[in-house]
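A protein chain is absent from this complex, but the other protein chains hold their places.
Our next item is chain A:
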């Protein structure tokens, strides 16, 4: 449940979600659930030429299983905190 908790703390931040089909969507993290399904607000597609159909949808629900990466703003990432948390989770 570590990343569920971690993403919960990032709600309200700007993230970019890259899907396994290469689509990258930027938006404000609205919510996340235990399966790491992600809801974004004020979304916009990163590479608009590739995926013109998704221009500025307002709300978006992304299935957790299709997420490849979640790109976070560097200033939001506390490496030490994550380090400790993952170590604890691994025990």
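Note that contacts are C-beta pairs under 8 Å (C-beta built on N, C-alpha and C of every residue); 3 or more make two chains touch, one makes a residue touch a chain; residues count from 1.
We adopt the following convention: contacts and distances are computed from a predicted model.
Think of the chain that is not pictured: of "Glyceronephosphate O-acyltransferase", "Sodium/hydrogen exchanger", "Chloride conductance regulatory protein ICln isoform X1" or "Vacuolar protein sorting-associated protein 51 homolog", UniProt labels it "Chloride conductance regulatory protein ICln isoform X1".
The residue from A:15, A:29 or A:60 that touches the chain not shown here is A:60. Within the entire complex, the positions of chain A that touch the omitted partner chain are 19-21, 23, 25, 33, 35, 37, 39, 43, 52-66, 79, 83, 86-87, 90-91.
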